Structures are given as C-alpha cells and as structure tokens.
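As you look at this complex, bear in mind that one protein chain is not there, while each of the others sits in place.
Should a chain be cited, it is by its letter among A and B, assigned in written order, with residues numbered from 1 in that chain.
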C-alpha cells in the first residue's frame, strides 16, 4: 500500500477547503479592518454607529435566546417520547424529522400564510366568532407579534435537526445503565436527569453548537415575516453588501457574527465538556 | 510445493515493536499453529505472511519465491478471517466464486469448484443465500469454502473459531482438521486457545512479546516446555512452580522435602503439572493444606497451600476432600521440570 494514498485522497477536499473556506475568511477579516487600503477600524465604527446595528444585534440575540432553549426542551421531549413508542416508531420519527428538509425561506412563507391579514389564523378566529374583523398582525406597530411569529417559525423548522442528533445519541446509550439505575431505586425522572442526560452530553454539545450558530445566521425567516421591520445581523450584512454597496461594513458585520459564533461555540464546548477518561 | 520461510522478520508500529526478528520454517503440508495471548504478535506475523502488513525488516519466502514485496494476490495464499469476512452483498455461491472470478476462470470450472467446496463444507443447500441469512457457524463454513476454492498453496487462518460457541467450535475443529489434511495445503493457524492448538497442530509455535518462545510438536510443548512462560501458558490448570533452594551438588530443598535436580549454579525453580501429582502417605511428598475444592466430574481440582505458595493438584474424584484437609502430594519424578529464575528458560 503506497504511503501517500491517504494524502492523495484527502487532497481534493483539503485544497477545496483552503481555497473556499480558509482563504475567503482571511479575506473578510482583512477587508473588515481596512479602509481605503489602510488598517483602520472605520468599518466597525461605521457599522456600530448606525442606529440599526444595536437593533439588529439585540434582535439576533433575543431570537437565539428565545428559540434555542425552547428547541432544546422540545427536541429532548420528542426524542424521549419517541423512544417509549412500541408501534409506529419510525413513522412518527419521520414526521418529526420532516422540517429538516425545509428551507428557512419556505418556513417563513409557510408561517406567513398563517399570520398574514387574510391568513389562516384570522380565518379561524373569525370563523369561530372570536373576532369580527381580521387583525393586521405583522405590522411595525406590533413588533412583538412579528417576533412571536419568527420564534414559532424557527422552532417549527429547526427543532428537527436537534431531535435527530439527540435520537441518534440516545441510541448509543446502552439500556443497561438506565436499568441499573432503576435497580438502585432511581425514579423515572432521576434516571433521565442523572443517567441519560449526562451520557447524552456529546450529542447535546453538537446539537447546541449547530443550532446556536444557525440561530445567529437567521435571515430568510425574518425577511419573509418581518420584511424590513425587524433588522437582524445577517439581514444588515446583506443590506450593506447589496443595497448600500459598502463591502467593508458588510465585512465588519460578518466579523461580528463570526465572533459571537466562535464565542458561543467555546462556551458550549466548555459547559458540556466531557473529560477524556469519562468517554465510552 | 510450498514451504514457508520467515527470515528475520520484524515489525514495529511507531515506538511499539510487535515482532522482534522472527525466524521460522514451515514445511510443505505442515499444519502450523501460532499460539499466544493477545498482543503477542501472532496475528501480525500471519498478516505479514498474507501480505496485509509490510514487515519493517526481514524476508518472507513461499515455495522458494521471495514474496515480501508482493501484494497478497500474488502470493498463492488464501485466508480465513476472524469475523469470516463473508461479503454481505453477494450470495454464498458468489462469495465462494469471488476469487475464481478475479482469476477470470471459465464458468464451468467455477461451477465445479464452488460445488465441490460447498459439498466439502456441507453448505450446498445454502448457495443461494446471503450472509445475513446465515448463522455464525454457516458463515464460518462459507469462509473456509471460499479459501479452499482458490486451491491455494498456503491457507492462513486468523482465530477462525473464536467467534463460535463452545459446542460448534468443537465440531468445526475436527472438521477443519479433516478437510485441511485432505486438501494437502500448508496451513498456518493463529489462536489463543491452547486446546485448539494442541488438537489441530502438527507443530505449535508459542509466541510471547513478539518472540517465538518454542516451536515443537504439541506433546513436546506440553511435556517439555522450553520456558517458564510456555509452562504457564499451556495446560489448564497451568504448571505449578515452587522455589528451590540448593543444598548440595544436584540436591535441592523444595517445600521442606529433598529433591534431586540438575547440577547448576544458577538459581532455579521447581515445576510440576497438577495432573502429575498423586496422593501419598503423610510425610511422603509435599505437605499441602487444601483451600478450595472444585469437582470437575472426571477428576477434582484442589487448590492448596504448599509452603506458603498457591499450588494446584488434579486428583481422582473419588477421593473426598474438604477445605482445610491436609494432604501429601507425591510428584511423578520423571515429570518434574526446572526453570532458571532469571531467564525463565528450561534447565536440564
């Protein structure tokens, strides 16, 4: 067996990632700290001094803070509930996993069909006689409803990916541990809290990292439901790049998104750290 | 004609040395068993012969041809793997035919050979099945049939029976021995099971720590272990060892008795197999206090305390003994062996 074979096999992927991942990221980083060919923080100053930056940053963080915990609880519930099923397990799992294949833009439009003024929510409420006139939900006068709709759409769409990772993780935990805990007198809740959850840490880690980063990239759902009413970091990046044609500021935004992503990845890695000796 | 010669073969994985310069010759049609605990280098040696591993140093010759630089397919070998390696996407027929098809053998000949080998291994009725529909024992048979179909000069087997349950293992063992004797190929068989080794081998090579410690026929290995390691590894329960104190030229004091031994100046240990002891009148042999009694049916295994050391004896199951009883155990004089305390080698 030739010694160079593994390197030969890795070469295309490595070269690709260097050209299309490492190199462009250095480019954005450099772009963000230069203006007119000189090192400067002008782009960051321009980005942060704009009134929308604070809004966008606050909205992005708020969305992540609302969406991710709900998803964590929901995906854990779905995964454990499915595990208890004797019949129709795979069918239910498939149904739960369906949103996995749906794009954020489509998810935004789906929830738009519910929340728009002539949409299904108003149709139902009027039909039930609860209201007389359809209400305009997604308006700048009621940002909280827009936020609520976005949270619903995000929870609906992206819980599946966490659930899939957690279901796979649960599958890797041998039954004996739970049974051993039961023999030693642990209740169902104690078994979940003291045995399952700690053993699930590696899966939780991945699921959370994946979800938190995607939450910071929230974009199409927000545009579809809130239009320009609800600026987020990603939509502002798009705005600076496209409509305001200022690549430097867009790059500065990108660096901000990158910074919070890396920061939260590190926090999650730290918080759910599994020591090498405790791994199975 | 396929004699195998291993000349100074060594293998290291990074800092770890799996084999230290091994030399060995296996004659044509010989059934050689490589025996040792896991990590002793036996599988590495087999894989080097197969061409699945490249030796760090040394040469491998098969049938007068140097092969260590050749890929497996050019070595005239066939191999049976520990987990059988029956291809799951092919039927039993296609599994057995796989190697023949690679040689572009005519269809009629493929048919003939597959059916003959299937018959030999009693799996004719399974030819259309897939591996997933077979039991472990049946997969094992397919793996052997696939190797035999190649009509190789050398057949290599890596713990082929270790994944079978005890009864099936016994059955396959005697069957393998018959089939291989008939096929007239040279065979190398790796195992950690000494009973398997004893029952199958023309010759056993006992390996330890990347060395071949002893290479001899089964009875010789059992009766005259070349080293303390072999004495402890072969035989169940293993040989007993007691410290010997030299009291004169060729005279030793062992557990309070006087024994004749080899005339040497090195410090040596006294060794005797548990089944080479008989019950004697008090004062006639080694004084033992029974700690545990394990009736095994045909005989009874007793673990005793002799001169502060743990010591086992196999006695007749009619002799009713209890823990705490005092026994006198007389060794059969011609079965006593001596081992150097430092080097562990046999001393005569």
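As a working rule, a residue touches a chain if its C-beta (ideal position, glycine included) is under 8 Å from a C-beta of that chain, and two chains touch if they have at least 3 such contacts.
Operating definition for what follows: contacts and distances are computed from a predicted model.
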Unshown chain, UniProt name, "Nitrous oxidase accessory protein", "3-isopropylmalate dehydratase small subunit", "Thiol-disulfide oxidoreductase ResA" or "Carbohydrate ABC transporter permease"?
"Carbohydrate ABC transporter permease"
Name every shown chain in contact with the chain that has been left out of the document.
A, B
Given the contact definition stated above, which residue among B:39, B:58 or B:72 touches the chain not shown here?
B:72
Per the definition of touch given earlier, which of A:42, A:66, A:93 or A:173 contacts the omitted chain?
A:93
Of the listed residues A:66, A:110, A:151 or A:173, which contacts the missing chain in the full complex?
A:110
Under the stated touch rule, tell me which residues of chain A contact the chain that is not displayed.
1, 3, 5-7, 9-10, 12-14, 16-17, 20-22, 24-25, 27-28, 31, 78, 81, 84-85, 90, 92-106, 109-114, 116-120, 122-124, 126-127, 134, 156, 164-165, 167-169, 171-172, 182, 187-188, 202-203, 206-207, 209-210, 213, 216-217, 219-220, 223-224, 227, 234, 237-238, 241-242, 247, 250-251, 254, 257-258, 261-262, 265
If the missing chain were put back, which residues of chain B would it touch?
50-52, 71-73, 77-79, 81-83, 85, 87-89, 98-99, 102-103, 146, 150, 156
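The rule is simple: only the chains that are shown with their structure count from here on.
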What's the distance between the Cα centroids of chain A and chain B, rounded to whole Å?
58
